[in-house]
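Not every chain of the complex is shown here; the ones you see sit where they belong.
Labels A and B are assigned to the chains in the order they are written; within every chain, residues are numbered from 1.
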Amino acid sequence: MKKHWLKPPDWSWNSFSDENPTSVSQWIESLQSFQETPDLIVYGTPISRSSISVSGASLYPSEFRRMWKSFSTYNIDEHVDLISFKVADAGDIDMHTTDILLSHQRIQQTTAYLTKRYPTSRTCMIGGDHSTTACAVRGIKEMYPSETIGILQLDTHLDVRDPRILGPANGTPIRQLIDDNTVMGKHIMNIGPHGYFNAKSLIDYAKEHSINIITLKAARKKGVLQAVKESLQHLSNCVDRIYVTVDMDVLDISFAPGVPASTPGGMSTSELFDSLIEIGKDPSVKHIDFVCLDPSKDSSVQETVKIGCYAWLQYVTGCVLQDKK
Amino acid sequence: MKKHWLKPPDWSWNSFSDENPTSVSQWIESLQSFQETPDLIVYGTPISRSSISVSGASLYPSEFRRMWKSFSTYNIDEHVDLISFKVADAGDIDMHTTDILLSHQRIQQTTAYLTKRYPTSRTCMIGGDHSTTACAVRGIKEMYPSETIGILQLDTHLDVRDPRILGPANGTPIRQLIDDNTVMGKHIMNIGPHGYFNAKSLIDYAKEHSINIITLKAARKKGVLQAVKESLQHLSNCVDRIYVTVDMDVLDISFAPGVPASTPGGMSTSELFDSLIEIGKDPSVKHIDFVCLDPSKDSSVQETVKIGCYAWLQYVTGCVLQDKK
């Protein structure tokens, strides 16, 4: 008979759990302990003091990881077990307490480093606010200066506000990338704008720079999934690699209380989840990020963090389906 | 005797904001400062002590206005800038602290005044609870005694409870208007009733008075938008002017936590938003109200107030599209 029933102290949320025998938290390993080349590298950018409004999106990377234990690795809809797909967690990039420019530089450098060190691995950045996207794309461009990069953006907003006024804040990343010639406007497809959340002057900027805006109403006419397919197809034809940025505020506010900028009239979770499988299946997509989810604003049942984790797994499922083919 | 009871609008929140260069709050002006005839006059009726259950709907007019700064004037789905459409804010009607009948009288008189003084302007009343609709319609009838008025009601309830028992409470406005011959039952189209929220006796009353009930299930068979179109068409054929009343409890409770009487199985925001553009486009619609939204019950991210503001802008978009034609 056992002498006592002590389990070692739960020094981590990531311990084995009888309750979910093959949970996501048991599947993913740290990049540091990885023996082989990972299929996908996840890394966090816990910064949101660059946000125009108060945001706790800096808290998302750790909440995202804590949610892993509530998800199994098996997708029952697609009959796919993710377990053979190799995901490495590279940890979070160390953000400075007050120096935003320095933090942004570190995101750029670290993304460059990962892209160079693991050239065959996909990368997935977990924000943080949307300012981080500009840094990540610049880091990739730094490594692949001769490649053209296309962006598929799922977003309620255009994010082309003026960095000369705001600095590199979360409303500006797309404009930053256009203004410094990292990405061309015509290589940006933004699916999701709707309603009354973009000023006329910003739409004018987008038009001048040939950004492709697919409003939610337009997307729904053919189906959001179809719109995503066509956008990926279009980008594949004219760029070398696709970066996907998912601003979680693309979701309707009724699904996403934990995204301060989410609005009525937005995308449903079904539309987003289906789109992410499609995105994962596209071999041109090398990089993705999920930004602007603020766990401190989430409902008490953490609905939005669960959606964020589910959305990410849909992308992974898509990758697995792609590799299967 | 005072001709009307308008207080100047509470412009407070309406300062310039860099963050949304052409926000709704910058576009709308007070009626007092208006030089020309407005296309639409907005006025608030902050009363809800006439509500059967405890309600803070009296707080909605000011929260509605405070929300303006989060909306741009540009509708990206319809490619329409509202900025040339002239909306005047007439402020709130001064409600008495305890004398409900007096407050109701003031709503009637003020609506009559506005309708008379600005005969070519549309009016939009922001409630307050649903008791205010009876007052507003009576005020219009007072000005146009020879016209027949039709009502398009979006509502989960029939609102034909007995004012002889309840007084002029929020469950009674439609019955008040029928019983005093302001409107005929057959000129009322109610889209939205569903489920188990109307007693048999009230349905019997509605049938006796030929109120047209289009249940949500029936509406969805053809599409809610189509049901709205047909209802407007039908009313246009038999009345002189249409009054639209939007009881926000028509929305499903998962969208509208801030409407105490909202229920499961209700309308989606998409269905409501599409309908309101259609309503705005109909030249027979001269008057509209939005009632029963209680900001004190709303979620912490003010989801319902945002929906209320969005819904109102959809109606305005419809007006602009109508005028464009």
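Following the convention adopted for this analysis, a contact is a pair of C-beta atoms (placed from the backbone, for glycine too) under 8 Å apart; a residue touches a chain by one contact, two chains touch by 3 or more.
Here the structure is a predicted model, which means the values were calculated and not measured.
Of the identical chains making up the complex, 2 are displayed, while the complete assembly in this file numbers 6 copies.
Quick note on the criterion: only the chains that are shown with their structure count from here on.
Centres computed as Cα averages put chain A at a distance of 40 Å from chain B. Within the complex formed with chain A, the residues of chain B that make contact are 18-24, 71-78, 81, 83, 254-255, 269-270, 273, 299-301, 303, 306-307, 310, 313. Chain A makes touch with chain B in their complex at residues 52-53, 165, 171, 193-201, 203, 213, 215-218, 252-254, 257, 260, 262-265, 297, 299.
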